[in-house]
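Moving on to subunit A:
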Amino acid sequence: MARIANAAALAAYRKQQRALRPAERKAIAVCAGTGCKAFGGLEVFEAFRAALDAHGLAKTWDLRATGCHGFCERGPLVLFFPEGRLYQRVKPEDVEEIVTRTLLGGEVLERLLYQDPVTGARHEKEHDIPFYRHQRRLVLAQNGQIDPTSLDDYLVLGGYGGLVKALGMDPAAVVAEVKRAGLRGRGGAGFPTGVKWEICRAAQADQRYVICNADEGDPGAFMDRSVIEGNPHLVLEGMLIGAYAIGASQGHVYIRQEYPLAVERLELALAQARALGLLGQDILGSGFSFDVHVSRGGGAFVCGEESAMIASLEGRRGVPRRRPPYPAAQGLHGKPTNINNVETWATVPIILEKGADWFAAIGTAGSKGTKIFSLVGKVNNTGLVEVPMGITLREIVEVIGGGIPGGKAFKAVQTGGPSGGCLPAEKLDVAVDFDSLVREGAMMGSGGMIVMDEDTCMVDVARYFLGFLKFESCGNCTSCRDGLEQLHALVTDIAEGRATSGTLDLLEELAETIRATSLCALGTTAVNPVQSTLRYFRHEYEAHIRDGRCPAKVCKALIHFSINDKCTGCTLCAKNCPQKCITGERKALHVIDQARCIKCGICRDVCKFAAVDVQ
Partner candidate 1 sequence: MSIRLWIDDREVLAEPGERILEVAQRQGISIPTLCHHPALPVLGACRVCLVEVQQGKRREITTACNTLVQEGMRVATDTAEVRGHRAMNLELLRARAPEAPAVRELATQLGVARSRFRPPAQNPLPNCILCELCVRACAHLGHHALAAVGRGDKKRIGLPHNRPAEACVGCGSCLSVCPTRCILLKETATTRTIWGQTFELVRCKSCGAPVMTEAQRAHAIRTKQLPEDHDDTCELCKQSAASQRLASVVW
Partner candidate 2 sequence: MGCRTCELACSFVHSRAGALGRPRIRIHAQGRGLEAGVIKDRYLQLTCLQCAEAACAKVCPTQALVRDETTRAIVLVAERCIGCGLCEAACPFGHMHFDRQIRLPLKCDLCGGSPACARFCPHHALEIRP
């Protein structure tokens, strides 16, 4: 591939590529995102390749392994173009039948279609499935269509069109466009992106940097990973536009070492862009020069904080520093630096391509556009969802997420990652935007969304997140390092029945000091899990302390298992007990030795007669 000299040459190249694959051309997109891969997506892909070859269809059908389609719960997913038919839970054994009956016979295989668990209706087209129908996919729009290892795929769908547009504008006008779009940082804090760019651009310097924050550290979050794995050029294009607007000639992507596929895709995308002249000197003849370096982080959660990230990039210990001075004034190597999250960068080309007004029409007054969430936990449709700002939590959980599995009752939804807040059922109609969530004691965060059902103990939830955060604190501030450890110890006391009447007061007093006096956002938000659960589920804490009872029957120190008279003496529980502490004759009532029971709950799970009680 030769270097492309200017915008006209790029347009010509794009046209040539489009001619090779017209929109009506038939294609099979097998999801090769991390979730589908785990379900065997790559085997399905290989099976398709073999079957297409065997049937001589390799020339009529395009076969692509794509990035994450989002509906991880139903993987492996296979999407057929141009009609948009979706087969789910596809196994390699299904492929031969799909090729003969669907591709050749034009028949729809009912059993591979998505079935609505409530209505029982089957949906043939992807966009008819409630999980997709209520989403608004901008950033993820192309994930199901393009092969992430192909720059041509990206170009055919209009890729780098935003860059071409930006290069034709004055850099200040690009900043103004992003400002007008009302884009706010997707990393969690929600700072207006255009304003951030403007400040960095205004700083006097001989060198400026842009950084892409791909240090996605929230447990259960995989938005950024999926965007980079599925559409790396979109992120790169965003960085190019930002660098042009700000006047930066060097970019860095700080990405987790634990994301090897994303790193590989990104490195490949960079090499492709360099070869085509979309990175390097005098990009598209505009005089603008820019390149990107990928740096891998060692997996410290705190390195997602921008000043810690800069320290890490400079080869120092990843510890946040006091701001101001902000990175926009003094960042990497002391130079003005603009840091945006993966999703923010990926949104930029869309704004340039479609215009600020089009973008600003989506969302609410204060929060524009869409936001990707990784919807996980006790919800039917786990996966990656992109929704317009202002959608209610209820729509996400009940409609897109399909409600709670097993007929259980919804209890809480936690947004904003480990330092987010837990909102109860009565807050389900809260609009999902930056300001509303903060008002309710939660936060947008980078997009983790964990659904909890009635079997979840909120004290246990708080303890879990505190355990994560006390481990991931950089350890600099007394309040965060020692405070979180002590807070965790206090919550553990409550969960294990050691708490006294004064514990809750001390807990609240300590939480407030941690929030008020820690240096960075890790510390100041780390108490959210405790403060929000205290705000909405105080009665659960009180039940643990006052009555020595865990209402959700989770906290092991406060529960015990016993066998009731429904027991038929089938011996299944005794056979499965890891402690071998269940005794009883065949066809006679069994008994659990409380002294040796470790409360693992296996007896309850294996019992077919609901004969195991938890008190």
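On how the list was made: all candidates are chains of the complex that A comes from, given by their letters.
A few remarks follow.
The working rule: contacts are C-beta pairs under 8 Å (C-beta built on N, C-alpha and C of every residue); 3 or more make two chains touch, one makes a residue touch a chain; residues count from 1.
The shown structure was predicted, so the numbers you read here are calculated from the model rather than taken from an experiment.
Every option in 1 or 2 comes from this complex, but the candidate touching subunit A is 1. Interface residues of subunit A facing candidate 1 in the complex, by the touch rule stated above, are 300, 302, 317, 319, 321-322, 324-325, 469-479, 481-486, 489, 506, 509-510, 513, 516-519.
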